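Every protein chain but one is kept in place in this view of the complex.
Now for chain A:
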Amino acid sequence: MTAIEARPATSTKTMPGAPRRRRVHPAIVIVVGAVLVVALTYVLPPFRNYQLATVGAYFCVTAGLTVLTGLNGQLSLGHGALMATGAYTLALSQNKWENLPLSFALAVLVTTAVGAVIGLAAARLRGPYLAGLTLAVAIVVPSVTSTFDETFNSDQGLSVMLNPPPEQYPMEQWQAWLCWAAALIVVLLLALLVRGRFGRDLRAVRDDETAAKLAGINIARTQVLAFVVSAACAGVAGALFAYLAQSVSPGAFPLTLSLFLLMAIVIGGLGSLFGALWGALLLVVLPTLSQSVGEHAGSQRLEGNLALIVFGVVLVVVMLAAPGGLASIPSRISRLIRRNR
């Protein structure tokens, strides 16, 4: 990738592991993150808390996608559809049983199963063909809702029956807590998963399949696992979106959502969980920003498309300024400082 550190490390004879920078354990980062988020929810006004919750929901899916695309090299244009799967499962289960934990579990389970099926096919495909397959998924899944309209109620979608949160907490604050609890658990699990051998296997498969095979890695199994893990994350995100909106409709999961997700992780920094956080933030901030710009310009027509343009511009600018994405900026700066010292 772009971060090249050709500087030889100091002697390694006495201390194995010396050349590796000691990383902070992910659990510590997550705990700090949790404290920050909880503190934030007390300061922010309700609407900002709702947006914060949305960032948390997006964070789940971008984190999963960056593991799949960034670390394992499998391009998915279908994660929006996987989110839809999770969202609809939550809605259907909730309206039937009204048991939120059960509905969440089912949403993740069903999406994981769907992801496994796509992953099995995906493991046989490379590059543009894989993109094509996942693109087809993104297009097909929303149209399923109109084909089986008795269950999914077509374009109208379904509303989600939810119990109100405990009285002492405002709705939006409660939503932010729930979304971020889910997001931080998802990200912690991902971080623990990719820091060890599984993470190395993922990247080895991405970089050179032949060499990876010779190192004893089962390529297809690794790719399917990556897809399954990533789909589970998308399922969590989808369920959170259904919970936040208290409704689901195919219009909430268009093809552009899948494209936005992909752009977000590239801008944030492909393969980096911090990058996924930046991406999730942008997914909430940029559309809001472009909407207000559109309102200022007084053009109703611009509104929908402006977000795409803004995203495109940000993508180009970030790629020019920091090819490793936003997450790579701190290390770039520190390297610049070291060089100039």
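Heads up, the rule we're going with is that a contact is a pair of C-beta atoms (placed from the backbone, for glycine too) under 8 Å apart; a residue touches a chain by one contact, two chains touch by 3 or more; residues count from 1.
The criterion applied here is as follows: contacts and distances are computed from a predicted model.
Not shown: a single chain whose UniProt protein name, out of "Cell division protein FtsW", "nitrile hydratase", "Heme chaperone HemW" or "Amino acid/amide ABC transporter ATP-binding protein 1 (HAAT family)", is "Amino acid/amide ABC transporter ATP-binding protein 1 (HAAT family)". The missing chain, though absent from the display, is touched by one residue of A:L36, A:A215 or A:V285; that residue is A:A215. Seen from chain A, the chain kept out of the figure touches residues 1, 3-13, 16-17, 19-21, 197, 200-201, 203-204, 206-208, 210-219, 271.
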